[in-house]
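With one protein chain removed, the remaining protein chains of the complex are shown where they sit.
Chain IDs A, B and C follow the sequence of writing; residue 1 opens each chain.
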Amino acid sequence: MTDTTSEQTERKLLDELYADFEDAGLIPLWTQVDGLMPMSPQPTAVPHLWRWAELLPIAQRSGELVPVGRGGERRAMALSNPGFPGLPYATPTLWTAIQYLGPREVAPSHRHSQGAFRFVVEGEGVWTNVDGDAVAMRRGDLLLTPSWAFHEHQNVTDQPMAWLDGLDIPLVSKLDAGFFEFGPDELSTRETPERSRGERLWGHPGLRPIGRPDQPNSPLNAYRWEHTDAALTAQLELEQEGVPGVLEPGHAGVRFSNPTTGRDALVTMRTEMRRLRAGTRTAPVRTVGSAIWQVFEGEAVAHVGDKVFEIAKGDLFVVPSWCEVSLSARTQVDLFRFSDEPVYEALGLARTSRGELK
Amino acid sequence: MTDTTSEQTERKLLDELYADFEDAGLIPLWTQVDGLMPMSPQPTAVPHLWRWAELLPIAQRSGELVPVGRGGERRAMALSNPGFPGLPYATPTLWTAIQYLGPREVAPSHRHSQGAFRFVVEGEGVWTNVDGDAVAMRRGDLLLTPSWAFHEHQNVTDQPMAWLDGLDIPLVSKLDAGFFEFGPDELSTRETPERSRGERLWGHPGLRPIGRPDQPNSPLNAYRWEHTDAALTAQLELEQEGVPGVLEPGHAGVRFSNPTTGRDALVTMRTEMRRLRAGTRTAPVRTVGSAIWQVFEGEAVAHVGDKVFEIAKGDLFVVPSWCEVSLSARTQVDLFRFSDEPVYEALGLARTSRGELK
Amino acid sequence: MTDTTSEQTERKLLDELYADFEDAGLIPLWTQVDGLMPMSPQPTAVPHLWRWAELLPIAQRSGELVPVGRGGERRAMALSNPGFPGLPYATPTLWTAIQYLGPREVAPSHRHSQGAFRFVVEGEGVWTNVDGDAVAMRRGDLLLTPSWAFHEHQNVTDQPMAWLDGLDIPLVSKLDAGFFEFGPDELSTRETPERSRGERLWGHPGLRPIGRPDQPNSPLNAYRWEHTDAALTAQLELEQEGVPGVLEPGHAGVRFSNPTTGRDALVTMRTEMRRLRAGTRTAPVRTVGSAIWQVFEGEAVAHVGDKVFEIAKGDLFVVPSWCEVSLSARTQVDLFRFSDEPVYEALGLARTSRGELK
Partner (left out) sequence: MTDTTSEQTERKLLDELYADFEDAGLIPLWTQVDGLMPMSPQPTAVPHLWRWAELLPIAQRSGELVPVGRGGERRAMALSNPGFPGLPYATPTLWTAIQYLGPREVAPSHRHSQGAFRFVVEGEGVWTNVDGDAVAMRRGDLLLTPSWAFHEHQNVTDQPMAWLDGLDIPLVSKLDAGFFEFGPDELSTRETPERSRGERLWGHPGLRPIGRPDQPNSPLNAYRWEHTDAALTAQLELEQEGVPGVLEPGHAGVRFSNPTTGRDALVTMRTEMRRLRAGTRTAPVRTVGSAIWQVFEGEAVAHVGDKVFEIAKGDLFVVPSWCEVSLSARTQVDLFRFSDEPVYEALGLARTSRGELK
C-alpha cells in the first residue's frame, strides 16, 4: 500500500502545522484530551500506608543526627506518596510529616500563608507558641497554627517528642500563593500553661467572648482529647439508646470546627476524629478530594481502592481522590482524619458517592 | 380680628377634605409625622425595676392558689412594663415572666412559633423536655426551647421551683406570625438524666457531630453555669495578665451561641452573661432595641436613662431602645442579659453609641 | 347554692393575689393566653380595597389646599387599614400612601431609618434626588430611597403628579428604631437627567462596577418599566414555548433585586411585579406577613380571605398575614406587589401554604 500524492501532501501540511503550533506556543486539545479531562478523577497519588513502627525510629535517628534550626527550620519528615516520586507530598494538596523535637530543643519562629495543624498520637512535653500564646501538646490533642500566625515549638522536658504535622503546602505551592516570614530568634514566651489563652477564651461549649469578631480560621487553638473522647463516647452511647448521633451504625465522628462560624477549624483543611465499635464495617465511600488517616488507638483493616491495609496505632494511610475507602474494626478503633474537602466545597467541585455495605 | 370670606371658604374646604379623607380610609401624613417618625427612638416602654424579693412570694402564692394545666398551660407571671398598662410586655418585643412549678407538678406539652429560653436564678429539680429530650434545670443554667419545638416541664422534687422565662411573644404578636399547637397530654419522657441528648451531642467545645446540618437555632439546648462561670473567670484573669478578652476594664462577657453557625443561640433573641469586678463602672451605652437584665449574684447600681436602680440577686430591670445604661458594681456582680438585637442586625436597623466613662 | 367557708377564703386570697400582681407590675399568663399566642395568626388588619378613582381626586384637592414643606415634609396620604382605626397603617408593618406634588412644587430634603420606595402608576415629571442623584419618575417605574439616604422631590412640569409611597414605618415604629434628620433647605441638584447615576453605574444586566462593595440595599435606585415589561413578556412567551419561567400557568412574576447580593432590593420590603394572562386564575396562597397590591394595568377579581374585590387600574388592596389570596384576570393584568416577607425570612418566621386551584 503506497500513499497517494494527496495523502503525502496532507501529511506534510500537518507536520508543518504542528511545528508552527510549537513555535507559536500553542498545543492542540485533540492531542491531549484524555489525561487532561478524564471521565472521572484519575489521581496520580496512590493509596499508600506508612507504619508508625518504621517512621518513629527514623525520626529518632534524625533527632540524633540532624540539628533543628534556621536551615530547614523544622525537623519534619514528610510522607512522600509513591505517585509523586521525590516530592514531599502525601496527596496533590496535603503535606503530612512527622515532626520530632529532642529534649530541651527549640524550633524557631516563623509564619507562612500555609495553614497548619499538629495532631499528637503519643507523647507530651512540647509547647507550640502561636502568636505568643503557649499551647501545650498532649496525646490526642489537635493544635492549630493557622495561616500567617507566627509559631515556634519548645520541648521543655528531657524526653523527645514526635507528632503529626498537616499543612496545605502542595495546594498553596500549586496556586503560587505562599508567603513566608522569619520571626525573632528568641522564643516569644517560655510559659508552659496548662491551657492556652485561646482555650481560656474560646474553649467553653457554645460560649463566645462578646465583642470578638468572626475569623476565617478557628480562634480556639487547641482541641483536647478529653473533649474529643467524651463526644465520641456520647455518640456511641446515644446510638445504643436508640437516639440518632452516629454517622452510620457503630461509627461515631466529630469534626473540629471554628466556633465563630461553625465551619471547619481551618479554611483549607477538614479535621475529624472517628471511632468505630469493634466489629464495625463502614459502608464504602468515594469523595472528590484526598484524605489522610492516622490510627490513634486500636486495630482495623482499611480497604482503599484495591489495597488492603492492616492498621494499628500511629499508622498512616492516604486515600486519593475518588478512591473508595471502607474500614473494618478489629477492636474499638479511633482514627484521626484530615482532608482537603473544604477546598472542593468552596469551589463547587465536591462530590460524594456512598456505596452499599458489602 | 375677623376671618375674611376667602379664609372661611378655605376652612370649609379643608373641613370637607378631612371628612373625605376619613371616608376614603386615608390619613394625611402632615397630621401625624411627629410621633410616627421621631428624630430618635421615643420608646413607649420605660426603664423599670422588679425586685426578686417581691416577685418570688407572689409566685409562691400563685403556686398554692392557681393550678397549672390545659387552661393557661403555664403558671407564668409576666413583667408588665408601666409604659404598656395592662399588657404583659416587658418591652415592645420581649416577654419575660417568672414561671413557678410546685412539687411534683407538670406543665403539659405544646409548641409555638415563639422562641423561648429559661434562665435559672435559683433552685433546681425541674426537667424541661424539648422534643422528647429531658433537660435538667439548675442554678445559672440557660435552657433553650426554640421556635416550634415541643416542650413540657416536670418537677420531680418535693420543692417548688421558680425561674425566668424569656420569649419573643410581643414581636411575634406584632408581626402576626404565631402558630401554636398542643402536644400529647402525657409527658413524652419521665427521664431525669444529668445531661440532655443535646448536650451530649453538641456540648463539647469546638466539636460538631459529623453529618448534622446547620440549624437556625442552637441544637445545644443547655448552657451550664459551670462553663459560663469558667469563661467569665478566665476573661478577668486574662485581663490581669494583660491579655485582651474583656469587653472593657473589669467587665467580662460571654454570648450564648449556636455551634452550627457561631451566631446567636436563638434567631430572634440575644442571650449573654456579664461579670463586673467589684468597683467597676461600665461606660454608658445606647443601643437600638430593648434589653432585660437580671442580677444572678452580687450587688450593683444601674443607671438606666434618668433612673437609678439599686440591684441585688434576682432583680430584673428593663432598658428601652436607645436608653443609656451603665452599671456600677458594689461587689463582684454577675448579670444575665437578653435582648432583641439580632432582629435589628438582620433588618439593617442596628445602631450603638458608646459614651465616655463618667 | 351557697359558698362554703373555704371557697370564700380561697376567693378572697385570689382577689388579694390579683391585686398584688397589679401592684408588683405582673400579669398572669393564664388570663391572657388566647389573644397572645393564637393557634394561627389572627391579624388585626383586615382585607381592604382602596379605589384609585376615589384616592386621586382627594389627592388633587389636597394639592390645592395644603402646602408641602417643612411641616409635614410631604403631601402624603396614608392608607389606613380599618383594623387600625385612626392609625395611618395599611398593615402592622407597612405604610402606604399616595404622594402628590403640584406643578413646580418641591418636597424638601430629609433622611430616616425607614426604608422607602416609590411606584408610579401614572404620570411623570418629578425627579427624586437621592443623596444628590436625580432620579426620574415615570409610569411603571420603581424608585428606591433606602434607609438613611437623603431624599427630596421636585416637580419640573406644569402638571401635578401622584405616586405610591411604600415604607416600613409601622415596623420601625413598633421596634423603636427610627432616626430622622432634616437636610438642607435648598435642593441638592436641579438636574433632570434621563438616567440617574445609580442606573448608569448599576443598570446593566449582570454587570458590576469593579471595586464597589456589597450593600444591604440596592445601589440601583431605579427599575424602569421598559425592563420590567420585557421580563414579564419573556416569561409568558417562554411558557408558550414550553420552557419553565412563570410562577404558575399564566402567571409571570419578577422580583426587584439588589445586584450586589441577589437579594431583595430593600432589606425590609419585598417588591415585585406580576402579570396574569387574561383568564388566568392563581392558586390560593397563604403567607405569614402582609402584602399590598396595586393594579398597574388591566382588570381582575381578587379573593382575599372572605372578601371579593373587583379591581382595575390604580386600585390598592391589602392582604393581612395568613389570609388566603387568589386572583382571576378578566383582561391581561399587571400588578405591583410589595410585602414584608424579608423580615420573616430573616427572623425564621416565614411560612407559606399553597392551596389547590379552585
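One rule holds in what follows: contacts are C-beta pairs under 8 Å (C-beta built on N, C-alpha and C of every residue); 3 or more make two chains touch, one makes a residue touch a chain.
Keep in mind the model is a prediction, meaning the values are calculated, not measured.
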Self-check item: Chains shown that the absent chain touches, full complex
Solution: A, C
Quiz prompt | Residue in contact with the excluded chain [from C:50, C:89 or C:223] | solution = C:223
Quiz item: Of the residues listed, C:60, C:260 or C:328, which one is in contact with the missing chain?
Solution: C:260
Exercise. With the full complex in mind, choose from C:56, C:87 or C:234 the residue touching the hidden chain.
Key: C:234
Quiz item: In the whole complex, what residues of subunit A lie against the chain that is missing from view?
Solution: 10, 13-14, 17, 20-21, 24-33, 36-45, 48, 50, 54-55, 58, 61-62, 65-66, 71-82, 86-88, 92-93, 97-98, 112-115, 147, 169, 171-181, 216-217, 267-268, 288-290, 320-322, 340, 343-344, 346-349, 351
Quiz item: In the complete complex, which positions of subunit C touch the hidden chain?
Solution: 197, 200-211, 214, 218, 220, 223, 227-228, 230-231, 234-235, 237-238, 243, 245, 247, 253-262, 265, 272
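We take it that only the chains that are shown with their structure count from here on.
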Quiz item: Considering only which chains touch which, how would you classify the arrangement: line, ring, star, complete or other?
Solution: line
Quiz prompt | Most remote chain, CA-based centroid, reference being subunit B | solution = A
Self-check item: subunit B and subunit C, separation of their C-alpha mean positions in angstrom
Solution: 30
Quiz prompt | Mean-CA-position distance for subunit B and subunit A (Å) | solution = 43
Self-check item: Between subunit A and subunit C, centroid-to-centroid distance (C-alpha), Å
Solution: 52
Self-check item: Touching two or more other chains - residue numbers and ranges from subunit B
Solution: none
